[in-house]
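Apart from one protein chain that is not included, each protein chain of the complex appears where it belongs.
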Amino acid sequence: MSEIKHIGVFTSGGDSPGMNAAIRAVVRTGLYYDIKISGIVRGYDGMISGEIIPMDAKSVANIIQRGGTVLKTARSDEFRTPEGRIKAYEQLKKCNIDALVAIGGDGTFTGADIFTKEHDIPVIGLPGTIDNDLVGTDFTIGYDTAINTVVDAVDKIRDTAESHDRLFIVEVMGRDSGLIALRSGIGAGAESILIPETKTDVQALLCRLGEGRREKASKIIIVAEGDDAGGAFEIAAAVKNKFPGIDTRVSILGHIQRGGPPSCMDRVLASRLGVAAVEALREGHTRQMVGVVNGKIHFTPFKHAIKHISEASPELVKIVEILSR
Amino acid sequence: MSEIKHIGVFTSGGDSPGMNAAIRAVVRTGLYYDIKISGIVRGYDGMISGEIIPMDAKSVANIIQRGGTVLKTARSDEFRTPEGRIKAYEQLKKCNIDALVAIGGDGTFTGADIFTKEHDIPVIGLPGTIDNDLVGTDFTIGYDTAINTVVDAVDKIRDTAESHDRLFIVEVMGRDSGLIALRSGIGAGAESILIPETKTDVQALLCRLGEGRREKASKIIIVAEGDDAGGAFEIAAAVKNKFPGIDTRVSILGHIQRGGPPSCMDRVLASRLGVAAVEALREGHTRQMVGVVNGKIHFTPFKHAIKHISEASPELVKIVEILSR
Amino acid sequence: MSEIKHIGVFTSGGDSPGMNAAIRAVVRTGLYYDIKISGIVRGYDGMISGEIIPMDAKSVANIIQRGGTVLKTARSDEFRTPEGRIKAYEQLKKCNIDALVAIGGDGTFTGADIFTKEHDIPVIGLPGTIDNDLVGTDFTIGYDTAINTVVDAVDKIRDTAESHDRLFIVEVMGRDSGLIALRSGIGAGAESILIPETKTDVQALLCRLGEGRREKASKIIIVAEGDDAGGAFEIAAAVKNKFPGIDTRVSILGHIQRGGPPSCMDRVLASRLGVAAVEALREGHTRQMVGVVNGKIHFTPFKHAIKHISEASPELVKIVEILSR
Partner (left out) sequence: MSEIKHIGVFTSGGDSPGMNAAIRAVVRTGLYYDIKISGIVRGYDGMISGEIIPMDAKSVANIIQRGGTVLKTARSDEFRTPEGRIKAYEQLKKCNIDALVAIGGDGTFTGADIFTKEHDIPVIGLPGTIDNDLVGTDFTIGYDTAINTVVDAVDKIRDTAESHDRLFIVEVMGRDSGLIALRSGIGAGAESILIPETKTDVQALLCRLGEGRREKASKIIIVAEGDDAGGAFEIAAAVKNKFPGIDTRVSILGHIQRGGPPSCMDRVLASRLGVAAVEALREGHTRQMVGVVNGKIHFTPFKHAIKHISEASPELVKIVEILSR
């Protein structure tokens, strides 16, 4: 293993709050260890087209608190082809980049895994996604901010729900995973939380709503967009069909969940992982995602990290059962 | 005119942030002038059914900062009938309520106007609606908070738009009025703002998007839900049809716009109007909405207040033209 | 009057949220009217040293939502001397800058007034200060954000005050003016508001606290830093002396009041004034501050604008009296 002298850092896939904090940490750790850092703009697409810019302390000044990613992100079809990856590698060589830090989710790491098999360049991955669905880290960068955003939005919706004694069905992000729904639903004090990981029993839900009707209180149901019973509109239709008298509204939170200043925890997580990624490259590691498990820095081979978490914490599921009764 | 001894206060129509601050002001002003105050729950519906509760300083402690309305709100079909209004009046008499403060929008004041014509009870109205579309006040209670909520949401969306070079079409509240869209759009730095008050020229919009494409920058378009060109999905369809290459997303902000802690300005406005309403009743006024015009307390007969504002400020429209070029 | 071709814009004095929105509006209005815009860094200091940078749409992209000022600000001793002002003028001529937009407070306008008397360059001022103490505008840029920040902080403090039945004395900005204290105090539901514009009667305050003690409730007192009875610590000492049993705490809000993303109203105000300033220069105006009075754009000669507002609105003062009883 030869010494790392020049690291390229990029963000790829959906953006998440804290990506900028991670970029900043990579750049400043590079400065600390006297390693040159360049930013690759727009992920693999920019790698192929050579959109590569040198970065220093000034490039990352005053970005720790900003959502999104200053390096931009994109999905690249060309990188899925061997020819695309050859172009990318040539661009890196042209700039003398001899290692990569990839910030993104499973698509990002899948691409990186193939790339490192074909070309001689070490890559360390950072879990940057609001979905928290990667194996090998307790939390992904952006998840904590996203659930705070959801809870803040539902707090607002509850004001209206309470004032009108309404039922609100709020759809949150999570095509394959209910992890945003589960924690934000507990945090929002939701009456029901519907997630893809558990079978949603619409009849039982309607039964409980029927029982609860006498109280005339407002209710909030949180639905992950990938729930097996369909999204918020499907649930609302079932409710309206059974109980036309319940004043039911739907709110799709949508893209506000991706943005905003990162929470302190996301900034700290991103900072820790950014430092660890550069140190891991210095120590000769590659093809691993760095995460935090049980509070400690932890490395997981890409091929394991990209397996989605497919089970919701039984403890949290039980807590929903107890607290929303 | 006899002396007012017991005022009933209620909220009606859609809830808006600052209604609680208004209720608090009415109650505390009653205490100050030694007038009894009762809260009528769920608007005209609760008036008919007699859901009337005594209120004191304790009832309104720690509510100034809360969104929604502690007195709840509802729309009442029964109150639209003379029989309903007779029942309502009888309930008020039973409680010795001899004056009313009605917090709500045009529907609320229309009801109050008819009620005061049929029954001998003075009513003063407070403009509580996020729409800011009433004649007789520069701002309605809740408008300032709503536009802050929109701007905060668009700030988050812009993080994602910037990171992906996306076009976002964001739909905000305003079925008949573009006043939320106009100010929040300027505040969010939107590239276009589509409102019902001005003819929306979709072709011109597409032209500008076409010109701007070369810059590859992110763009935000704000659409009032009542815009003549249709809502956000219609605009998005037109864009996708003409420019399939533009990465276009839609976000419907929805009910988060109604809730949340009121802004300082909304709390101050609600406090001023609550005090003025009680003082106006003491001085023998009735069938008027109290607002603030040019910074000063101003009274407008209900029949004028409920005429919607149907024109957008030409200065603001021109500012959009200049700044979004 | 010759045609304006190149405007220099700068911020001076204390920073305030919305200054960036104003800078953005000036730059984009320049683009609209085909006027070149340069930014002068660090106010009059940068004018003297020639820190002048060209600005275009890109320079002001994505800054409307950011607090502080991208052009930085400073206080300049050298500009107080005729020699300093000569240097400044020469730098402007060297860059062919033929008009100025000055964003700041009374010190900024005083400097501009003298400068325009000595040198042939038109200047329009924008009121950028959180203090809201300038004649000629209903609100200054930054005031609305500052009072929202105070109210948000006091909402947090009240959580603790309520939990412990404590008295909190909260000091807010306002060396010469109680305008921040007055509106934020009403918005925060403070029990007392102490401002320099009205004589503070500490004995009467203590009396009321004594009466209120039986209720054992929490209390919030807002003090402007320039209050005649001294700051928060002085009031706290008087309370502790008289009522050692009252659990009294002091909180000095300090510099958080200057920062943060501007409110929607501040962004709209800054945008309107930035447009108006450039248009005014085009039309040959000079030595005036542009503000908004009764909702409309309004010009005031510098010499009048810098006279501090020295009276608190009697209506607001009375509202405090009524609502805090």
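Lettered A, B and C in written order, each chain numbered from 1.
Heads up, the rule we're going with is that contacts are C-beta pairs under 8 Å (C-beta built on N, C-alpha and C of every residue); 3 or more make two chains touch, one makes a residue touch a chain.
Values in this document were obtained by computation on a predicted structure and should not be read as measured data.
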{"item": "Visible chains in contact with the missing one", "value": "A, C"}
{"item": "From A:A25, A:L100, A:L205 or A:V239, residue that would touch the chain that is not displayed", "value": "A:A25"}
{"item": "Which residue of C:F139, C:F168 or C:F302 touches the chain not shown here", "value": "C:F168"}
{"item": "Of C:P17, C:G39, C:G84 or C:G274, the one touching the omitted chain in the full complex", "value": "C:P17"}
{"item": "Residue among C:I64, C:L126, C:A153 or C:A280 touching the omitted chain", "value": "C:A153"}
{"item": "Of C:I252, C:V293 or C:V317, the residue in touch with the unshown chain", "value": "C:I252"}
{"item": "Chain C, residues in touch with the chain not shown (by the definition above)", "value": "11, 15, 17, 19, 66-69, 72-74, 149, 153, 155-160, 162-165, 168, 249, 251-256, 258-260"}
{"item": "Positions on chain A contacted by the hidden chain, ascending", "value": "24-25, 28-29, 31-32, 61-62, 64-65, 138, 144, 147-148, 150-152, 155, 158, 162, 183-184, 186-189, 217, 261, 263-265, 267-268, 271-272, 275, 294-297, 315-316, 318-319, 322-323, 325"}
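Everything that follows uses one rule, which is that only the chains that are shown with their structure count from here on.
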{"item": "Chains touching both chain A and chain B, listed by label", "value": "none"}
{"item": "Leader among chain pairs (count of C-beta contacts)", "value": "B-C"}
{"item": "Chain A and chain B, separation of their C-alpha mean positions in angstrom", "value": "35"}
{"item": "Multi-partner residues of chain C (at least 2 other chains)", "value": "none"}
